[in-house]
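Here is the structure we will look at, set down as structure tokens.
Only one protein chain is missing from this complex, and each of the others stays in its spot.
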Amino acid sequence: MRIEIKRLAKSYQRKNVFRDLSWELEKGKSYVVTGPNGSGKSTLLRLLCGLEKPTAGTITCYIGKKVVDPSSTRSSMGLVSPDLQFYGQLSPLENLVFFSALRGLDNGSDILQRLLVKVQLGKEMSRPVATFSSGMKQRLRLAFALLHEPVFLFLDEPFTNLDRAGKDLVIRIIADQVSKGIVLMATNEPWEVECFGQDILHLAPGSMGPG
Amino acid sequence: MGRIFCTSLRGVWALVKKDLVDELRTRYAITSMGLFALTTLVMVSFSTGIFALDAGLHASFLWIIVFFSAMSALARSFIKEEEKGTASTLRLSASPEIIFTGKLLYNVILLLGLIVVVFPFYLFLMNLPPGGNYALVVVFLIIGSACLAGATTILAAMVSRAGAKNSLLPVLAFPVLLPVLLTAIRGTSIALAGGKAGGVSSELTFLFSYLVIIVTASLLLFPFVWED
Partner (left out) sequence: MGVLVLKIILAFWMALVTIGAFVYAPPALGLGDLARIIFFHVPLAWVSVLAYLVSMIYSIRYLKKGMMVDDRKAALNAEIGLIFTVLATITGSIFARFTWGMFWNWDPRESSIFILLLIYCAYFVLRSAVEDDTRRARMASVFSIIAFISVPFLVFIIPRVYATLHPDPIISVESGFQMDPKMFQVFMASLVGFTGLYAWIANIVSRLSAVAPGTEGEENV
């Protein structure tokens, strides 16, 4: 499993976020991207998930030796990001049932319930998401990202709003993912960079690449 | 191939169901659309109730009410996803084609619901001339609203990507839909005057071919609108 980023550039309204970014990610390590606000950490994750298209350059993902077709990246990518929201009128279980049906997965309700228990939302399963605290929403994001057991997991500030138990959960998820595939985290916290950054990419605003 | 089709179909159905459940719990679109339709209907009835109107006028009033009530509700279908931040979550989960088809079906259901409410009320409040071919009127209402939803779904997605400017939708939709509206009004008025299906075959063909073409084109173009 490998992700190859070659001479990647992204600009909004002719303003460069970054350019000439090249990086390689392989299975078995945990990767961290860090840098001040506006340096393009989240943008990089969104590009990797295919939520946005690069202005220039390429991203190629391999599973084994096979290149993942851009149209089927959806089933191999998982993203945890504060940008992702859920339907407030629906309960977390209904949300997961919906998203797994949308993905065409055959997850029965019991599998989804077990997933919710895993992210410690077992007691809140039938409450509307609108009544959730930010920490609980963050846990639901984790469940959403793990729904289809992705090979590539991207975490954008995953520890935000989480309590002690939640942070432990994220640490477990990262450790688990390192053994299964690739995990990339975007963060600003020095201890997180220290802890998980076996390979670290520093971005500077408008940066010319790793430095 | 067959399996992919089946899973896609399940995705589409999940989206329709989600939107319906969400709508039934908030009742935002239903109430705003229903109240809008009723207010306009009452206004029309109040100001014209004393006159005996001919079929053409009735058909025009009916479609004007349907068009403007539909616009506010149809615009919501995508704007609510962008506003609540669920659009990205959807983008991560399914292909644009599934999203488009699901939203289109939901919009068609929404409009049929609108017709079910508006048409009986219209019959109740307005004194329609006797001898109308009501079965044919209903056919025109159904195919006309399918055309309305078919052309408006992609435009609603565009509006949601253009900074969620609600009032933009009628501006974009009106010129695209005018051929549909003119034809639907004409067909409905002939049917209200008691015309037979044979007399409006050109109108029916027109609406049907428009529907097929606009939905095919929207399906092809939707990825450009939906994804960045």
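A and B are the chain letters, set down in written order, and residue numbers restart from 1 in every chain.
Here is the rule we go by: contacts are C-beta pairs under 8 Å (C-beta built on N, C-alpha and C of every residue); 3 or more make two chains touch, one makes a residue touch a chain.
This one's a predicted model, so the numbers in the text were calculated from it and none came from an experiment.
Judged over the whole assembly, touch between the missing chain and the shown ones holds for A, B. The hidden chain makes contact, of the residues B:Lys17, B:Lys84 or B:Arg161, with B:Arg161. By the touch criterion stated above, the residues of chain A touching the omitted chain are 9, 11-14, 16, 19, 55-56. In the full complex, chain B makes contact with the omitted chain through residues 151, 154-155, 158, 161-163, 165, 168, 171-172, 174-179, 182-183, 186, 202-203, 206, 210, 213-214, 217-218, 221, 224-225, 228.
Basically, only the chains that are shown with their structure count from here on.
Taken in their complex, chain B has these residues touching chain A: 7-8, 10-11, 13-15, 17-18, 21-22, 25-26, 84-86, 88-95, 98, 227-228.
For chain A in complex with chain B, the touching residues are 49-53, 71, 74, 77, 79, 81, 83-90, 94, 97-99, 101-104, 144.
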